[in-house]
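A single protein chain has been removed from this complex, and every other one stays in its place.
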Amino acid sequence: MKFITIDKKDWANGIGKSRKTYKLFGPVKDKNGFLIKSLEKDIMPEMDYPDSVMSAKSIIFPQTEKMLCTTLDESQEEHHIMKRVEMDNSPRAILGIRPYDAKAIQIVNLNFDTDDFRDPYWCDALNATTLIGLGINKPGPFDFSTSTGTGPFCEEGLDILMADLDDKYLAKILTDKGKAFMDVCEFEIKADEKESQALFDILRKEAEKNIKSHIDTDKLSEKTILELHDAPFWDDVAFSCINCGTCTFVCPTCWCFDIQDETKQKSSIRFRNWDTCMSSLFTRHATGHNPRATKTQRVRQRFMHKLKYFFDKYDQGIMCVGCGRCVKSCPVNIDIREVCNIMNTYKKQD
Amino acid sequence: MNTCINKIRELALELLDKKEVEKVIGFANGTIPLATSPIAITSKQDIEKLVFNSTCGLNLANYLRDQKGKIAVIAKGCDTRNIVTHIVENQIKRDQLFIIGVPCNGMIDQFKIAALFNDEIIEFSEDGDTLNIKSSLKEEKLYKKDYLRENCKVCMHKNPVIYDVLAMDLVEEQTLDNPYPDVDKIEAMDSDKKWQHFQDLTKNCIRCYACKNACPLCYCPTCFVDESSPQWVGKGQNKTDVNTFHYLRAFHCAGRCTDCGACVQACPMDINVRDFTRKLNKDSFEMFGWEAGLDITKRPPLDAYSPDDPDDFIK
Partner (left out) sequence: MGNLFEHMGIERDRIHFSWISSAEATKFVDVVKEISDKVRALGPNKKLVKDYN
């Protein structure tokens, strides 16, 4: 494990050097808060940012992504044969990604990269991406990441974890990808390993202490799926829901997508869009039958998937990293922390 | 407005107690500052959950369809106008509703307030016309008047237009010489500037459809955006598709929109989607002298024919 000190005065210069090799992404201020966007030319990431409205997942898993294309022109030799669209998989780096967002990418990876199936679009994009996280010294009020197994200085999924020490960054290099990025930036002032680790530990503990928002998940495994599924509280939870897709779109761990074909004149493309289990269309069959026809069923599905089905299937905790984005963005303030606690404490009445 | 909550609770309690209604639909406190959440109260023990303050900006008319039995609803001026629209459009019957009208002094714009702070807001309280807001870095005392939502600033129907009982005295309505200065500003642009204005407006749209789903007017069993045969609009993030969605959504609200602002409040990306509907409201007013949701006996202009209808666009 290697630690590097970066004087903030050298930061812009080093990042500038990395642009020759990497396409950069990072937090920039937009109208309604921060968004993780492509950092064109001289735009620098605003590292000291309250959490972005949208997570960083779109950099690897765009909301709309072309998959296959073909021509319908029968005079062409390979007409009607779908071929993979060429993608730009040159190296890219996300600067200042929140540690829980990196952990979320690991969670999504469980779905897209398995022994049986490998989603080439996701995997190739992820391979091309270096994740440079920044520990959160001052977690916001909606952050409950310590109770979801992540936390403000979580290293999982990251290539580099940095800590902000006012006039400098201390960077912990976690992978070869991380090292390659540091080399390109020519950040090479080594820091003492023991001292640096101790400093990281202090900062982590301090930050974790500042997280006031918690959920309990300890009793979720004791309950059967049907017990929770048939519990009486879902109508109340779902009453205010308007079935928009905000919660699922801002969520860093929601991975569902819908595939669409479109043609224009002789060219045809197949692409995928983020889909949302809040939409009735999500499960509507070609016959017209819809197994999740009511909003209560759909709201229940979202929470059951995140807090029970995923939990049971993968045995790797819940499918929530505690970023609190859905809590903040939900137009009607349906709060996953409350729902989780209701589920966790629920006891079936005999 | 803070004091009317006691009256609301008193009325709600009485209605439930006498079994005059099955449920009372109102607002409950949210789990985070500046948030309230629609709630249906069915038992007397939950009456204390009802609140009413300047963050109750969603439109409760959106929660009245497909309900069984008689229901009471807490309704601001704009909510009652949408209730009227629902009655006119046969979405609900007047006698199924008990309307607790709340004259409204406007709702606050949470994005405008959030923009004053560099970190998250952790506390919000309201005292008459003063808003007390705290983040971990600073504390602000604000005048509510300065932070009203744009639609509330130009609202000329603060008082409920239809109700069974009022939760407080009627408030004074404002009269404006020009209720549509925002539309005028866009109308003064040339075609390319207008186009650019709307391109910029929707650039962050994530098509979550919170705007249409928060809107009481949008109740079609299958929305045009979800139709697949024919498919009216592409489902991706292509700019043309995103804008087509917004134009068509707006046009479906022509002559029906009450400018309640729920769409803007619901948008997670702070897009002023009212820029689309406001033009139609202005046209409805100028061409047909029509404001939506004022009278349960009148059909909306696009639903009725009159020999006086303007026809100078037909050559």
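Letters A and B name the chains as they come in the text, with residue numbers starting at 1 for each one.
Throughout what follows, a residue touches a chain if its C-beta (ideal position, glycine included) is under 8 Å from a C-beta of that chain, and two chains touch if they have at least 3 such contacts.
Small disclaimer: the values here were computed from a predicted structure and weren't measured.
A.B. asks: Can you tell me which of B:47, B:60, B:167 or B:280 touches the chain that was removed from the display?
C.D. replies: Touching the chain that is not displayed is residue B:280.
A.B. asks: If the hidden chain were put back, which of B:44, B:94 or B:193 would touch it?
C.D. replies: That would be B:193, which touches the missing chain.
A.B. asks: For the chain left off this view, which of A:13, A:114, A:221 or A:267 is in contact with it?
C.D. replies: Residue touching the chain left out of view: A:267.
A.B. asks: Which of these touches the unseen chain: B:135, B:243 or B:258?
C.D. replies: Looking across B:135, B:243 or B:258, the contact with the absent chain belongs to B:243.
A.B. asks: By the contact definition given up top, give the residues of chain B that touch the hidden chain.
C.D. replies: Touching the missing chain: residues 183, 186-187, 189, 191-198, 234, 238, 240-241, 243-244, 247, 250-251, 254, 279-280, 283, 313-315.
The definition used in the following text is that only the chains that are shown with their structure count from here on.
A.B. asks: List the centre-to-centre spacing of chain A and chain B in whole Å, with centres computed as mean CA coordinates.
C.D. replies: About 32 Å separates the centre of chain A from that of chain B.
A.B. asks: Chain A touches which residues of chain B in the complex?
C.D. replies: Answer in residue numbers: 30-32, 35-40, 58, 62-63, 111, 114, 118-120, 122, 136, 204, 206-210, 213-214, 226, 234-238, 265-270.
A.B. asks: Once bound in the complex, which stretches of chain A touch chain B?
C.D. replies: My answer: residues 30-33, 35, 50, 53-54, 62-64, 138, 140-142, 239-240, 242-246, 249-250, 258, 260, 262, 271, 273, 276, 279-281, 327-329, 331-335, 337-338.
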